[in-house]
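Only one protein chain is missing from this complex, and each of the others stays in its spot.
Our next item is chain A:
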Amino acid sequence: MSLRKRAMAAALVGALPLLAACGSNTGERNPTEILSQTLQAAISGGPEVQPITTQQIATALGSTTEPIALVSLLDRTNQALVLRIESNGPYETFATSSRQSLTVRGGMITATRGLGGDLMSSEAEPLLALIQAGRGGTVPYVTRYLTGDDQTEVFRYTCSVRDAGTERVAGGVIDIQGRKLAVVCTGTGPSFENTFVIDRSGQILKATQYLGDFLGRVSIQMLRR
């Protein structure tokens, strides 16, 4: 799957008689608009990416008392600040200003929405328990994605957790030397290695996770709990 393929698909469909140029409508998006956005994105590789500055972080922290985190799409060097907008039991949902969200549990990403190729849900309780306890071991882990055909694809993994030393997590109001754990997972999907940095209480302050073939590696770092 590549940008070219996407552009080509758009061009193929665009060649068919469907373009709506203008009109009144309700809720339905104007295909011409969607098409031009898609083509622009395909040609330019997406909007210009600027790393988040400390000034932006300070402004964000000052504007709310809710938890805030920094999300990085590591394979695309793309960053955004996310704000906690909701919680449901142990799950917390953080969102960008443009309606993209990540759901975390204890700091571990368990789902995403609006990023494309989203992680729809996961079964991470045993893994989370090991990490929060700072212990090594082997546990099952399950991730679910939608396929191009809107079917749910389930990947079942066996993950081994091991100690990986320490790492400093500094950003926002947080600056601590945390314990780092590395997790190697193999199973029915592509193998990967995730890392988690926890504080003394076992809370994950920074998680670096593989979120499927489309999204690649994503990290979420807490700026304020």
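Just so it is clear, contacts are C-beta pairs under 8 Å (C-beta built on N, C-alpha and C of every residue); 3 or more make two chains touch, one makes a residue touch a chain; residues count from 1.
Note that contacts and distances are computed from a predicted model.
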| item | value |
| --- | --- |
| Omitted chain, identified by the protein name its UniProt record gives, among "Predicted dehydrogenase", "LytTr DNA-binding domain-containing protein", "ABC transporter permease" or "YjbH domain-containing protein" | "YjbH domain-containing protein" |
| Residue ranges of chain A at the interface with the undisplayed chain | 1-6, 8-10, 12-13, 16-29, 31, 34-35, 38, 41, 45-47, 49-50, 52, 56, 60, 63-64, 66, 71, 73, 75-76, 78-83, 85-89, 91, 93, 95-101, 103, 105, 110-111, 113-118, 120-121, 144-152, 154, 213-216 |
